[in-house]
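All protein chains but one are shown at their positions in the complex.
Labels for the chains are A and B, by order of writing; each one numbers its residues from 1.
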Amino acid sequence: MKHYTSIHDIDDINSWIEEAKALKLTPLKHLELGRNKTLGLLFFNSSLRTRLSTQKAALNLGMNPIVMNVSGDAWGIEFGDGTVMNGNTAEHIKEAAAVVSQYCDIIAVRAFPTLTDKVKDESEEVLNAFKKYASVPLVNMESATGHPLQALTDAITISEHKKKDKPKVVLSWAPHVKALPHAVANSFTQAMQKMDVDFVITNPEGYDLSPDIVGDTPIIHNQEEALKDADFVYVKNWSSYEDYGKVVNTEPSWMITKEKLGDAKFMHCLPVRRNVIVEDAVLDSDSSIVIQQANNRTYAAQLVLKKILENA
Amino acid sequence: MKHYTSIHDIDDINSWIEEAKALKLTPLKHLELGRNKTLGLLFFNSSLRTRLSTQKAALNLGMNPIVMNVSGDAWGIEFGDGTVMNGNTAEHIKEAAAVVSQYCDIIAVRAFPTLTDKVKDESEEVLNAFKKYASVPLVNMESATGHPLQALTDAITISEHKKKDKPKVVLSWAPHVKALPHAVANSFTQAMQKMDVDFVITNPEGYDLSPDIVGDTPIIHNQEEALKDADFVYVKNWSSYEDYGKVVNTEPSWMITKEKLGDAKFMHCLPVRRNVIVEDAVLDSDSSIVIQQANNRTYAAQLVLKKILENA
Partner (left out) sequence: MKHYTSIHDIDDINSWIEEAKALKLTPLKHLELGRNKTLGLLFFNSSLRTRLSTQKAALNLGMNPIVMNVSGDAWGIEFGDGTVMNGNTAEHIKEAAAVVSQYCDIIAVRAFPTLTDKVKDESEEVLNAFKKYASVPLVNMESATGHPLQALTDAITISEHKKKDKPKVVLSWAPHVKALPHAVANSFTQAMQKMDVDFVITNPEGYDLSPDIVGDTPIIHNQEEALKDADFVYVKNWSSYEDYGKVVNTEPSWMITKEKLGDAKFMHCLPVRRNVIVEDAVLDSDSSIVIQQANNRTYAAQLVLKKILENA
């Protein structure tokens, strides 16, 4: 594996999960692997878990992390081909990516979608430009349409907490005050499709994810029906894909409650808005495994970095 | 000691001072103590000395510091219990503190008061929420009502520079253009109350600190009288406690001058506004020990981190 930009860069998800669990037991075992190597973390958008856990993962491998908030610390980056750059962008990605590649052994990038321009977002303009112009391996720390570090984390967490060979996993939409990306839902869906789970998606009409992502996965528009006998309920808001980037429904009845959850485990990528996405009673109970899930962010990132370093 | 959130976490200030002085002589002696451990520094507010000296202290112990400006790098954190989070905050402290605890071995937090809501500030909402929901030790890098790393620094500095067994120490209010917190004055007062010094506070009427902090310490409203025969004059502005957070007096006659200082040493936590708080002639003379004082920030922080690491 050279880059880790999509869940499809995982060749065998089950062996990756086992390797991540092993790393978690002895996180400092590979301290020499990344010694004197640098991970550049470039943030075009805000981050808490990804920012900290990816640095921690790098440190566990002996690497030196260097963090940069691109817009605040530097300036606007141009992605258009052939642009006459007399506007607000001061450096072209062709130069930026090639240059940063010379200071960092691996580059990790976070760049959210516009949520206004579907074609641009689906082209993964920023991520693919880095992939094209960087000369070193690239890690996706959440792009316009995917968040594969989160999805690997989720797969590890389900594997750790499952009590039957083939658990039922439900991805449920929940209401939110503003338009959110599809990245987490997309990558989670793709990860579940690779695992031996009984997987369904539930969301209100008008909120179906991209058909290219959903594939054969059932979408059930009745949340109650979908949640029946669930072992894991993964909750997330996303904006409309069809009416791209719009909030077409904020129906509070889709909020997850303790009653709806039943005996299932509650998962969420965080940050989560309490009493909007899910009621306090769920998050404050043992049914919630969001903290354990967030802990696995370190080992998912560490596994990805380890595989890249071993392949270098 | 698990946490260091208040000057009261110091069991024996004299033995701490001696240990800090020893650390200062051989700062790299304990390089293995923090090896492969991470200190997360979370700033809700600006910082220069604390930011740099606490990182330096961590590095002197072999730790990896990770810095995050919470608002700029991530998003608004919610502290209210039971809040329906459909406003400007995107993550609850319950999740944030628990999650960060999994990436960092020690968490250090800076969070200033509102200066508009006395009850909220005195409840130490942010600091206590981290204490409650974090699962790792917590260090106070200045909270709503206290700055115990600064106060420990000040105690070390007075011990180093004193020329008699029981020096006279005066905490003097000085004028400032905007409303400032009580944190430094509070913690300094508490530290002096633990030391063998002759301690008095002087400030204009209307500026008395909280009676809970002041206790038996004399408050003298006549600055000239208070400064008489002082060995150390610790100068600081603070806003009114009674008329909470208000600037009720900007009387320039309270500025510290070389004449007023006499043979005493001048101390200030910095940053200090020249010719507002104190005249140039003081800061530019040998009577000022503010630079030596700032240097001790490293060893105060290093001692605190060392004690936490040893206790872990």
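Just so we're on the same page, a residue touches a chain if its C-beta (ideal position, glycine included) is under 8 Å from a C-beta of that chain, and two chains touch if they have at least 3 such contacts.
In this text, all values refer to a predicted model and were calculated from it rather than measured experimentally.
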*Among A:T83, A:T114, A:N222 or A:S285, which residue is in touch with the absent chain?*
A:T83
*Among B:M1, B:A22, B:V177 or B:A312, single out the residue that touches the unshown chain.*
B:V177
*For chain A, which residues reach the chain that was dropped from this view?*
36, 38, 40, 64, 66, 68, 72-75, 78, 82-87, 90-92, 94-96, 98-100, 102-104
_Touching the absent chain: which residues on chain B qualify?_
28, 31, 43, 46-49, 51-53, 55-56, 59-60, 69, 72, 177, 270-276, 280, 283-284, 290-291, 294-295, 298
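Keep this in mind: only the chains that are shown with their structure count from here on.
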*Between chain A and chain B, centroid-to-centroid distance (C-alpha), Å*: 39
